[in-house]
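In this view, the complex is presented without one of its protein chains, the others remaining in place.
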Amino acid sequence: MNAFVAILRRDLRLALRQGADSVMVVAFFIVTTTLFPFGVGPEANILARIASGVIWVSALLAAMLSLERVFQTDYEDGTLELLTLSPAPLELLVLGKVCAHWLTTGLPLIIAAPVMAVMLNMDQDGFGTLMIAMLIGTPALSLIGAIGAALILGARRGGVLVSLLVLPLYIPVLIFGAGAVEAALLGISAQAQLQIMGAILLLSLAAAPFATAHAIRQAVE
Amino acid sequence: MTVFTGSDLTCLRGERLVFGDLSFSANTGDAVMLRGRNGAGKSSLLRLMAGLMAPRHGTIRWQGDDIANDKIAHRARLHYLGHQDAIKPVLTVRDNLRLWAELRGISDIDAEIDQALRAFDIHHLGKTAGRYLSSGQKRRTALARILLGQSDLWLLDEPTVGLDRESCAELARLIAEFRAKGGIVIYSTHVDLDIAAPIILDLDPFAIPMMEWLIEHDDEDANQHLSLDMDQGRTTEAAI
Partner (left out) sequence: MHRFAKPSVFLKLTGAMMPWVVALTVILTAAGLYLALIGSPVDYQQGNTVRIMYIHVPAAWMGLFCYVGMALCGAMSLIWKHPLADICARATAPVGATFTALTLITGSLWGEPMWGTWWVWDARLTSMLILLFLYLGYIALVNAFDDPERGSKAGSALALVGAINVPIVKFSVDWWNTLHQPASVARMGGPTIDPSMLAPLLIMAFAFTGYYFIVLVLRVRLELNQRRIRALQLSGLFDERPVASGDHDELAYDQGHNAGASK
């Protein structure tokens, strides 16, 4: 557990010193979301209809944008090699890094989401569900994305590649995340969707660290 | 009893045969110097010893146990220094070292780091961010890492790169100290490090030509394909 805290603290400190990363992710999220009214027109009822989907798609893209860097810099400067050689289990270290990634990108997105929901004219009934759904969904995005980020280490054109690998795997989160908000907007209970998202989160929590660690070991071999 | 041994090691990197049928052994207090031309496999051998990659054939043992059986225990006893320094430019020297100390579960982290920094004469740089370090200072920071915590085995890949004469002497002194405590040091270098009575392991003889190795390990089917080429090879050899 010490190792988990150690790597989490270091990654948070790195993110804090470098700063720009989480700001960039949130800025990207906001800019992408604002593009939609330009595309579909400013009519309030159309925007309200598509708001939950737009917010989720933008969040997906923003979360993906920062993925490439999760392991890439550590891979390039030799840190990853030393992490695999440290006496702590690599799976735990991976979990720590993913946790740091979520805290620096997922959490700011959750805070930014209601603001964008207001701008897209979404009904207030959906706000709470949107935030809960994102609270469950974004950690899953970080976990699944970490697998892709580890697989592309050492590959050419890593950035584009990671989106091709990861986006299809994000589809279930998108479907249930947007579905939960839509249910709430219709006044139906969103419990079913949120529970399925919880199941997806638990499954990825159980499987992703192992798959990611496996991919990292391949990369540093 | 020999502590650290490897037998019949064959190493492939990608599809390239690096060396074959290599054996080594080291006792407590030994220093093993790896020698060989570029590409003879010095780094690969060190990575095999660290457990970063697995040999295609052969086993590496620590006190008789295959290191692949208990990787965590093996990692806890070794320090590996690669080509890269793994220094984060935005973190201070101290913070850079802190992670490695924490991952090894050291209790008195600050004291250990102080000691390591003093040993390499970079104590004054403790609060300096990694990006302001010269390459020699970075290397010394990376070397300070191997002083953290308990270890029985140092695997040093070109530790002297970027070091000045004084730091080299300092490193040699620390290696001698480590050996006196019963540690094993295995290193490769192009500079002469002043180390007492190292065992020299020359990798060049283990660089068996790939052709021979292919034929030995391939089957008849492939040999049929190769036989024509081989005949050609033999005639040229005969011509010489």
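Points worth noting:
The letters A and B name the chains in turn, as written, and every chain counts its residues from 1.
Everything below uses one rule, namely that a residue touches a chain if its C-beta (ideal position, glycine included) is under 8 Å from a C-beta of that chain, and two chains touch if they have at least 3 such contacts.
What you are looking at is a predicted structure, and each value in this text was computed from that prediction instead of being measured.
In the full complex, chain A makes contact with the omitted chain through residues 147, 151-152, 154-158, 161, 164-165, 167-169, 171-172, 175-176, 179, 196, 200, 203, 207, 211, 214-215, 218. Contact residues of chain B toward the unshown chain are 12-18, 37-40, 43-44, 47, 56-57, 82-83, 207, 209-211, 213-214, 217-222, 225-226, 229, 233, 236-237, 239-240.
Simple rule for what comes next: only the chains that are shown with their structure count from here on.
The distance from the centre of chain A to the centre of chain B, each centre being the mean of the chain's C-alpha atoms, comes to 38 Å. On chain B, the positions that touch chain A within their shared complex are 50-54, 72, 75-76, 78, 80, 82-88, 90-91, 95, 98-100, 102-105. Only residues 2-3, 5-7, 10, 13-14, 17-18, 77-79, 81-89, 93, 220-221 of chain A touch chain B when the two sit together in their complex.
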